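Complex shown without one protein chain; remaining protein chains in place.
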Amino acid sequence: MLFMINSNKMFFFFTLFFSTLISISSNSWLGCWIGLEINLLSFIPLITSPNNLLNSEASLKYFLTQSIAPINFLFSILLKLLMLNFFFHDLFSIMINSSLLMKMGSIPFHFWFPNIMEGLSWLNCFILMTWQKISPLILLSYYMNINFISIIMIFNCIIGVIGSFNQNSIRKLMAFSSINNLGWMMSSLMISESIWKLFFFLYSFLIMIMCIMSYLINIFFINQLFNINLNFFFKISIMINFLSLGGLPPLLGFFSKWMIINFLIMNNMFLITFFFIMSSLIMIFVYIRIIYSSLLSYSFKFKWFKNFIKYNYIMIINFFSLISLSGMIFSTFFFI
Amino acid sequence: MHQKFSICFISFFFLFFFMLMNLFMMIYFIISNLTIMIEWEIISFNSISIVMSILLDWMSLLFMMFVLLISSSVIYWKKSYMSSEINLNRFIILVIMFVLSMILLIISPNIISILLGWDGLGLISYCLVIYYQNVKSYNAGMLTALSNRIGDVMILMVIAWMLNYGSWNYIYYLMFMKNDFFMNVISIMIILAAMTKSAQIPFSSWLPAAMAAPTPVSALVHSSTLVTAGVYLLIRFNLLLEDMFMLKILLLFSGLTMMMAGISANYEYDLKKIIALSTLSQLGLMMSILSMGYGDLAFFHLLTHAMFKALLFMCAGVLIHMMNDNQDIRMMGGLSIFIPVTSLCFNISNMALCGIPFLAGFYSKDLILEVTMMSNLNMMVLYLYYFSTGLTMFYTIRLMMYLMINDFNLMSVYNLYDEDYIMLKSMMILLFMSLISGSMLSWMIFCYPYMIFMSLNMKLMVIYVSLMGGMMGWLVSKMNIYSVNKFLMMYNLNMFFTLMWFMPNLSVYGFNYYILSFSKNLYKNIDMGWSELFSGYGMFNLIKNYSLISMIYQMNNFKIYLFSFVFWMLLIMLMILV
Amino acid sequence: MGNLLGSFNARNVNLNMDDKPTFDPQEGFSYERKPREMIAKEEDLISARIPPKYRDYCAHHLLEYQVCRYKNVPLMYKCAHEKHAYLNCEHQDYVMRMKEFERERRLRVRENRLIGVA
Partner (left out) sequence: MALSLVKKAILANPHSLRKNVGVFCNAARNHWNYQYKPGPYPKTMAERQAAAKKYGLSIEEYQPYPEEMGYGDYPKLPDIGADSKDPHYPYDLPYLKRNFNEPFHVASEIIGEDRFNISVKHRIPLWQQWTWFLGVMFGSYMLYRYLDDYKIGRPVVAKQYPQEGPHYMFCPK
């Protein structure tokens, strides 16, 4: 955890968090835009590192995309300010929504997202996949074109699944899974913000577990998992958390998805529900491939090479998987 | 094994102590007409409560007392019988678990806890049947387990149906919901479950197959525990079942079971199988008197039968021990000279089985036959009853002639010894019980005695058929090798009777052939065919190809991507402006 | 074997076991019949928890038998006398039912003859 020592990074973390708070709590679009820009400018120093070329490349790409998105955001809010014509309400909302979709890395402007993820370290990946999505999503909820976003949701799920299907890189895979989950998140946003909060919290919790575990064993590609000789508890933890992320019923990840499915069905959105469920089925297949390689494959293991993990990390990870399992209790009490 | 406090002795002590407790409680309950129901609510939600309940009345206490008495003496007997067994502890634990699940079944008025006991019986009976780990006992165990599984499924479905009433304490609904459609469905399922457990006709093939179990297990299973569970369940449900059409079918089927088992026993040469088939015949008797509405008589016969059947199996075990693990009755003979005490036990239990006066079986069997005669009866059932009574005498006399009178045929060097006092002591307990239990129970449990009034011929009809049966048995035991050729004259008919009306064949090959060939076709055409092409492999390929296409899009130029975004925004702006 | 057939003889007048008599109790008698009387009181039967099935005209013997059983637990055979008395009474009851059956059968035959069916 280098950033705890580096005072620059501490500062930029501070601005990163507060810029999000600025943008989601301001009551004018301009204030939102300011928050987004501060967010961009504080995240770039966090991801650059002088030693790693990939990081620098990623930061440059991030800068380009994330500056174009707020520019268009600014442009469209100004346009809306100038032309107070309710006849074009839909198109304005599409414009604003598009720039926000670009910002959060959703379909159809998601192409930067896996590329940049590929160049980041696991902790930055975690921030990118969770915290950086808060402000665009909240802004989206302020001014949302339901028809447009519904199509985007469905495509998010499909593309997230299809993109992650053939991936070898775990970071890209997680990026696509994040795109998949973005669909769920938008749908929860459509229903109520408290559901979104719960979903987002649980999702970022699961993503955090995955990122921390991959960070601990320093894994970036699936085939690295074949060769690694892991602790039994670690393997079980990977398995439980991946299945939880995929939404296997008794686990925590299913609980959040269940809520959303329940509300979607209550609001008669059957088509969206169908696509969500089908895509999460394939998502589980993708996760099981990772589990399979790490857990069940036997042949290529280095018997003489033992991955050493500090005991307190193991404790933390076991605690995580315990929480993942606690989804059973949550889901028991949810509908009673 | 020869230390003073072996596991057998300790288990014997506790079971016997528990038995005595039950005995005194039973006497108190029966005389003060008392019923105690203990209920503990485990969970309750949405107007459904799952409770663990215990029902203590004289019936459950008496049955428990008999189960415990038999199991305690069988376990004590096992100390000698299984003395060279390496896994004796495992065996004893299995048997005790078996007894415990039977007790759970006996004391529960709740269908869920009945299922616990019922499934426990099924599972542990499987473990006990495959105790001698070879292919034969594996097959027998599988047949036992799967046949009993049908009954388990029926009980499970009863649980599902009883969900409608909000509680699984069936005992409250027997009278109250009698005319409900759901209750009729439930009673049909209960009857089917009881038929599997008590091996009535379509399901009877497992009972002789279960003889692959060690003999003490047979003594326990076929006397008081496993096979009587079905009868006991129907006795508990008797209030509900009165005047049901299904009960008439049960009456016919159990009567046919009685006859089928009696005939097959006459064709059999395996000592244990003869006894198993006689158990089957007696079970048919219990079931049929039960389905005529006399639950207390069925219970009475169940108890007395438990006593002498356990004793019979224990004597058979002693004989098998002495015969160098040989079960063929043609090899045995002249035993009354060599082993008088064991022969005494064997003969007394056999005599009790065919209802020789003043032994245990007489009181129950004679009463059943006379009550049958006194009621308004279908002639077919009357015929089945009396014919089967004759058959009981038939195979009993035949067995006794083979064992006691004929010559000893096994080997020229043999060691028949009657000094195994552990076995003899435990057999003496049951011997005493099979002498007095009929009389004792008939005084004890019939608060309202049955009045029998019939003419001399009717009264003597039992004796007529018994004498005829005994005569036939004596004649058949004289059969020689050339008499067997007579069988070939009606080969198919004889095979029909010998193979228990083809039931073992039909329940194994008769079903499996069709099911397996169907599943082979399914496997070939669906699993390895269309389903593989469309769902497994095909779906994977499809998504993989889509993924490849999406990767091509993914690998585009960054500039083009940014441009396309700007282009999209411009497009929408133009739509606004134009 | 005539006894074995029992109620089979009455099939021609459609009379089976456990049918209820249909004619007037006095029909065919030159004298007035003596009514049967219930000796045991209903309250006693209820307090002794005798099931309704057994509350017939012999219930007073049954009550005595129950009392004896209660006193002699567990040596029930000491109640042989009471049991015998009860069963004798039941026997008399049974004989009476048989007589009623025969009377019913004969009356039916007579009725058929009068209206000329058979």
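The chains carry the letters A, B and C, assigned in the order they are written, with residues numbered from 1 in each.
Assume contacts are C-beta pairs under 8 Å (C-beta built on N, C-alpha and C of every residue); 3 or more make two chains touch, one makes a residue touch a chain.
What you are looking at is a predicted structure, and each value in this text was computed from that prediction instead of being measured.
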Interface partners of the hidden chain - shown chains only, full complex considered: B, C
Given B:N376, B:N409, B:S483 or B:N545, the one touching the chain that is not displayed: B:N376
Options B:N46, B:N492 or B:N557, residue touching the unrepresented chain: B:N492
Touch residues of subunit B, complete complex, unshown partner: 134-135, 138-139, 142, 201, 248-249, 252, 256, 374-382, 454, 492, 495-496, 501-503, 505-506, 509-510, 512-513, 516
Residue numbers in subunit C that touch the chain omitted from display: 4-11, 16-21, 25-26, 31-36, 38, 55-57, 93-94, 96-102, 104-105
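The rule is simple: only the chains that are shown with their structure count from here on.
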Centroid comparison with subunit B (C-alpha atoms), farthest chain: A
Centroid spacing, where centroids are CA-atom means, of subunit A and subunit B in whole angstrom: 59
Centre distance in Å when subunit B and subunit C are each reduced to the mean of their C-alpha atoms: 40
Subunit A and subunit C: spacing of chain centres that average the CA atoms, whole Å: 88
Subunit B residues within the subunit A interface of the complex: 45, 543-544, 546-548, 550-551, 553-554, 556, 558, 561-562, 565-566, 568-569, 572-573, 575-576
Subunit C - residues contacting subunit B, complex: 1, 3-4, 7, 16-18, 49-51, 54, 62, 65-66, 69-70, 73-74, 76-77, 83, 86-87, 90-91, 94-95
Of subunit A, residues touching subunit B in the complex: 61, 64-65, 68-69, 72, 75-76, 79, 83, 88, 91-92, 94-95, 98-99, 102, 109, 111-112, 114-115, 159, 161-163, 165-166, 282, 336
